[in-house]
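Everything on this sheet refers to the single structure shown next.
A single protein chain has been removed from this complex, and every other one stays in its place.
Labels for the chains are A, B and C, by order of writing; each one numbers its residues from 1.
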């Protein structure tokens, strides 16, 4: 991607999603949206507001409350000439469509000998820190990434939201797009030109020399803050962007340079993304590492409701800063 | 557990399951079985044969083909005084019951403030190497272990099958018992006395000095074979037994001793158990490791049908032996 | 008394007053927590039951202590009607240690298993299989307990409803499904979420299973009670599952914060004419069951109760952060 000739504009993540989907729907009439309350309400976070009027009820389709059929029918539509963009309101509802995700969406192309394209985008959101309690407050990108056949991206900044969401919609493979409720109102500069980010490419969001922090979504913003705070340490912040397939090389390169790494994410410490990030680092930078990788995440409990408890379990800027200091 | 005074008897894994469940049903009349074709056929692998006649149709209940309701109704029964043992025929069907597993079974106790017991056992089987193709040929214990609130055990040998299955049935927490189709006919000595293995305890199945191999289920048997084969290297074989919560200490202790580790499992290399095992080792034996941990698993594809392809993707004894030699 | 007689019996005055009180307590609780939520005292989401009080009240009045229920994201009414204490409920909404779930659950997960209340549920239709299991357990343990599952019109589109009722019908379980048809699933009307064939009578969703079906006025607490009573007696006596549609209306937004853009003009006002907290006190006063003054007294008592409940919640401590790591698994136990 080149943004050399392009201007930028400051936008919030939520507006970027609306704009990007609108542009993709204009670009290709096979692109349409289906999900609960996407029409009228504009989706669960009102992000799709106005797309119904622009594109009509056929292309912004309200479904019944039927996640199996929402996902499965989108798959069937993707297999036969459409390019659906599904909204699953909260990632916690993905379980209802568990079989369609695990056995149909993820495996169809492979089982059939690679003989069809499945241009299917499934948008959903991680929510943590909104006192939404265990079922609504989850981060589940690790759970979907554990299924071969699903590409999984995590959007974090306004600019990557545009590049990744557009890439997902244009991809001929099923892509799970995990947004995060905690970054919808984050603002940043977004190139005005049309662009996509390659699915499978991580980015060094902020270069540094002493410690690498690999972070996603709201933890990426916390990582920026932590990096500012520990101003005596030069911190390199890496955003994986795509969780599956993971960009091993970009992460490992940073790790080899700094020899000290923190990985932070909202998933559980056991079988969460952190263990995969850490393994990637250990394997590819083993002889350059000075210390074990510091993993920060949720310590293997569902998300409790009470603010005092939820604050305890979700990683924050302090946790990241402490880990950086411990290594530096 | 003490087996000092107890004799042993040679049994196949499949017979151990039948025996253990029969004993638990005799021991406690609240224990009952529900699932597809459990009555008559004796479950998908005919393992439950005869329990219907011993305990009647009420306690060996055939359900309709309704995994949501099979799991969900067992949860409701567990919450109100029964101790259900559910059979999900193939682990690939767990996705159908995705929500009940992710949001109900795993979270109920915690969300409710820890105020109820949920003595629920869910038996299912990993199947790999049976040319059963992508949907029937899966290993998914990593997928369930990624959900805090589910205890997950993997049975491998006749003796651990008895100890772990009985522990699951007697546990007051939901326990996912992953059996493996590839070990059902494996035989071994089983203590005749009544015993349970602690959920959360790994075991050194075979002590050694030079290289640690952490392996589950059919890969545990392959690991034994590989260890025999590389007879110039002293191999320590560790069986995690419980995948969640993982027994960090037993695994790390072995790693600290040998400084060289192989971890092998039927799950995918990305976000599979291997990354969690490896991370555990790196973190707890960092300064004792001579080389990176060798991870062996499925290289991030669904399981293909054709024997030539399936043989390629599933780890085997050669892969383990090669990894051991590489390290030794 | 046969079930039919039982259902037809004159409802004694004290029970009628009790039902009025329950409805009034729900209304008061909901109105007050609505304010406290607006004041940002209550964190998270809030789905209010205002307008639907007659349903929870009528159904729960037909239950005995030994029975079970499962609820939804809109669960406060079911809790109060089931007899849960408003102070511990309020404390739970405030995320306090003294709440029913020690602050771990919040509004969407209040439960009191001791009271047979198997939880609110944040997943649409998520509680139906659980209630089915309670009904199964009741039967297997050879009791005459019954299980009631409350759910919205929207839940009828989820596979979980169908799998559960199919299974309950095969096994003839003592399961009662209460469809609370409040005309909307979130911000979308019934007609976009259900085929035309269902709109006149949502219990048709239970037709395949051969379960007993009743469609009633969900704003008439006595009709709800009588219908539930029949269903409960039938279930207790081995007569199998029932599906009841209670036609009602949600007076507040789907959740607090909902702009309610989707309501046709006048619809809300029209339904409010039938507000059970308008019509039922009037009826009981008219019929001389209670005097106006007694009702005012009752209301005052309830206002005090709820005020005290809020005070209790406010003054209770937040849970100690370390408690976040407790309660996931049972302590001890063989093989635990």
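Just so it is clear, a contact is a pair of C-beta atoms (placed from the backbone, for glycine too) under 8 Å apart; a residue touches a chain by one contact, two chains touch by 3 or more.
Predicted model, so just to flag it, every value in this text is computed and none were measured.
> Sort by label and list the shown chains the missing chain touches.
Listed by label, the shown chains it touches are A, B, C.
> Using the document's definition of touch, tell me which of C:68, C:209 or C:251 contacts the absent chain.
Hidden-chain contact among the options goes to C:209.
> With respect to the chain omitted from the figure, which of C:160, C:176 or C:216 is a touching residue?
C:160
> Taking the entire complex into account, which one of C:26, C:110 or C:169 touches the absent chain?
C:169
> Which residue among A:73, A:234 or A:299 touches the omitted chain?
Answer from the full complex: A:73 touches the omitted chain.
> Tell me where the left-out chain touches chain B, residue by residue.
With respect to the unshown chain, the touching residues of chain B are 36-37, 39-41, 62, 64-68, 92-93, 96, 130-136, 299-302, 304-313.
> Extract the touching residues of chain C with respect to the undisplayed chain.
156-163, 166-167, 169-170, 192-198, 204-205, 207-210
> Need a quick check: the contact residues on chain A for the chain that isn't drawn.
32, 58, 63-64, 66-69, 71-82, 84, 99-100, 103-104, 108-117, 148-149, 151, 166-168, 170-173, 196-199
Heads up, the rule we're going with is that only the chains that are shown with their structure count from here on.
> Work out the mean Cα position per chain and let me know which chain is farthest from chain A.
With centres defined by C-alpha atoms, farthest from chain A sits C.
> Could you give the separation in Å between the centres of chain B and chain C, each centre being the mean of its C-alpha atoms?
Their C-alpha centroids are separated by 40 Å.
> What is the distance, in whole Å, between the centres of chain A and chain B, each centre taken as the mean of its C-alpha atoms?
31
> Hey, how far is the Cα centre of chain A from the one of chain C, in Å?
Roughly 37 Å, centre to centre.
> Which residues belonging to chain C are in contact with no fewer than two other chains?
101, 103-105, 109, 121-123, 126, 159-160, 328
> Would you mind listing the residues of chain A that make contact with two or more other chains?
Residues 92-93, 96, 133-135, 300-302, 304-305 of chain A each touch two or more of the other chains.
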